[in-house]
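Heads up, one of the protein chains got dropped from this complex, but the rest are sitting where they should.
Should a chain be cited, it is by its letter among A and B, assigned in written order, with residues numbered from 1 in that chain.
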Amino acid sequence: MQKITRDQLVEKAVALLSDGTVSAVLGWSRGEFDYDITPAVFKSAEEVKENFVWNDFCGANFSKYLVAQTGKVEGKILVFLKPCDTYSFNQLLTEHRFDREKVYAVGIPCEGMADIAKVREIVGDGIVSIEDDGESLKVSTLYADAPVLVGAKDVMAERCVNCKSKKHVAFDELMGEDGEVIESARFDEVARLEAMTPDERFLFWQNELSRCIRCNACRDACPACTCEKCVFDNPDSAVENKAPANSFEEKMFHIIRAFHVAGRCTDCGECSRVCPQNIPLHLLNRKFIKDINEFYGEYQAGAEVGSRAPLVDYTTEDLEPGEVFERGDQDA
Amino acid sequence: MRKCSLDSINKIFGKIAETNKLYLPVDGSDGVAVYTKWEEGKEWSNALNTVRSPKDFFFPQVENLMEFKTSGKNIELTDIREEAEDFVIFGVRACDVRSFDILDRVFLTDPVDSFYASRREHGVIVSVACSKPSETCFCQTFDNIDATNPLGDVTAWKTEDSVYFKANTEKGEAFMKKIESLTEECDDTAVAAEKDKIAAIMKKLPLKDLSADAFGGGKTDTFFNVPEWDELSATCLGCGTCTFVCPTCQCYDIKDFNTGNGVIRYRCWDSCMYSEFTKMAHGNNRLSQKERFRQRFMHKLVYYPENNEGIFGCVGCGRCLAKCPISMNIVKVMKKIGGKVNE
Partner (left out) sequence: MNKMEETLIPKIGVITDVRIDTPDIKTFRVVTPDGKKAFDHRPGQCAMLSIPGVGEAMFSITSSPTNTEFMEFSIKKCGCVTEWLHQAEVGQQITIRGPYGNPFPVDDVFAGKNLLFIAGGVGLAPLRSVINYCRHYRDRYGDIDIVYGSRSKDDLLDYKEIIEEWSNDAGVNVHLTIDNPQEGWDGHVGFVPNYVKELGFDTNKTAVLCGPPIMIKFTLDGLTSIGFDKTQIYTTLELRMKCGVGKCGRCNVGSKYVCKDGPVFRCDELEELPDEY
């Protein structure tokens, strides 16, 4: 269902590698199956032609990889950015996390990515192939006699169903047409949680976070988490822990992380995508975004490079802390 | 061989739960199966497997080892170990049953880890054959794992309408005795048919030809310095998802927790993928993610077999295939650096 094709992207990558504009390409690499795609650094046109993929399972946001890869690669690195990735890209630039001069960014349109878990819910286990059939995916399994057609919209990842923008906010070159910022329903679920009683809400998060195995995938995939040494990994920080010693610590990790990325989180949704335990972590971040919007006016992290997030920018019109506290109290 | 109807399986669970804690895969609120303590109303999941492996039962993610109280210059140590109670894990898949043997070779080798040993001694394992393996399954790559006929104290087969049981050990006989009145003697015709059915599916699995023959003990020099490690590890996030969902990963950390009223020394799962895993006060012998990534796979494919009569430290459960945030996994590693597909 993607409007741009793999061939177009491969052609672009090969051209940029061949004319020396870039010396490496950050792209999606073929997996064992049609859905298990690995981010990869391609160094040659041959590798790109052989292993580059572009399909409905190319969800990985490459922006964070630029922090490490721009330091490793000689010359420029080509990165393909979906609209939502460009927000992370800008936010990282705002935080001076990589050298813009070392990147050649190509914006590519995205029609929304599929969630393999949603595909499994419909077709069951044993997926042996998935073909893009325009508006639907043709899925063959070990157990169905014939391929099953599933609507692309029906298996779209939550973050894509609630896509906030089809507009690219950063690029050196754009392929295809640019889109617009979307009035999404992404805060509906937050509003539903806000409407709960404190006890209900506590129970909701207790249940969700109790599944956490502290694998740190959410943190390690998060483009806003780029500290060179996370406090949770640092034995000298006094809060270092690898496993929750009690149910409070279980929540503490996620609460601290949500606070730490507040105002910087672009709502890219990587945290929830990578969570092996299906914890809807993005809801914590969205709550902060919603609050910031309501308290200080609409703000989208990463919309432009160098913007100052309301939480770190003082203006005389700012809400008084007491007022914030009262509103918080009403919510609770 | 004995059987009961699938409809009456909850009666069996109820019977076992009268005397023992019983754990089995139950679908959680998010639809994902989790080993859960059975009680009235809990239903045995139809899912192929759980995200967290059953290694938790013997080697929990966090466990307290001992307690200390200090006063002045003195230390008082309390051994808080308690004899584990007998418990039953029901519905363990062939791969996971095999993972217990792999963990045993670590924890039960002298000096025996008494925390692990106690739980192992008291746990009864009821395995169940895999009627619907997934595309991520590759247990056939390794020896002594048979999805049609898993090991364990008792082996069970679940068909459309019945559950069949066969005891393999003394513990298993005792289990069968307990549920005798709820089961009936039967021949193995239905089980034989089920085994055939599963075997036929196993032959269709996409990873059926994955071979580990290229790997094994003594192959350190062959694989340690191959250039492919760079490419394979290039985008590894260094999270611990693969290690934590893996049924055979057993690295741990020991830490102290100050409760304000004494110190609890506990251990918790650790991951060789983490940057500070090998960090000492004066240095770190694995500074790059490539080195840490390589350690994990070399351990499973070369070092572990070298120390354990050729047995690989992987059981082909496929959890890492399903859960790695970047979809990098042992299958991709094996294929890239040496696993040859037997055509």
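Everything below uses one rule, namely that a residue touches a chain if its C-beta (ideal position, glycine included) is under 8 Å from a C-beta of that chain, and two chains touch if they have at least 3 such contacts.
Just so it is clear, the model here is predicted, and its values are computed rather than measured.
Engineer: Just to confirm, in the complete assembly, which displayed chains does the hidden chain contact?
Structural biologist: So, taking every chain into account, the missing one touches B.
Engineer: Per the definition of touch given earlier, which of B:Met1, B:Val106 or B:Met202 contacts the omitted chain?
Structural biologist: Residue touching the chain left out of view: B:Val106.
Engineer: Have a look at B:Ser5, B:Thr19, B:Asn46 or B:Thr70 and name the one touching the chain we're not showing.
Structural biologist: Checking the options B:Ser5, B:Thr19, B:Asn46 or B:Thr70, the one contacting the hidden chain is B:Thr70.
Engineer: Return the single residue from B:Phe115, B:Phe142 or B:Phe244 that touches the missing chain.
Structural biologist: Final answer for the missing-chain contact: B:Phe115.
Engineer: By the contact criterion defined above, which parts of chain B meet the unshown chain? Give residue numbers in ascending order.
Structural biologist: Residues touching the hidden chain, for chain B, are 65-66, 68, 70, 73-75, 77, 79, 81-83, 106-107, 109, 111-115, 117-118, 217, 220, 224, 250-256, 258, 263, 265, 267, 270, 272, 277-282, 285-286, 291, 295, 298-299, 302-303, 306-307.
Basically, only the chains that are shown with their structure count from here on.
Engineer: With touch defined as at the start, can you tell me which chain A residues reach chain B in the complex?
Structural biologist: These residues of chain A touch chain B: 31-33, 36-41, 60, 65, 121, 124-128, 142-143, 207, 211, 213-217, 219-221, 233-235, 241-245, 273-274, 276-278.
Engineer: Enumerate the contact residues on chain B facing chain A in the complex.
Structural biologist: Interface residues on chain B, with respect to chain A: 28-32, 34, 48, 51-52, 61-62, 132-135, 201, 204-207, 231, 234-235, 237-241, 243-245, 253, 255, 257, 264, 266, 268-271, 274-276, 321, 323, 325-329, 331-332, 335.
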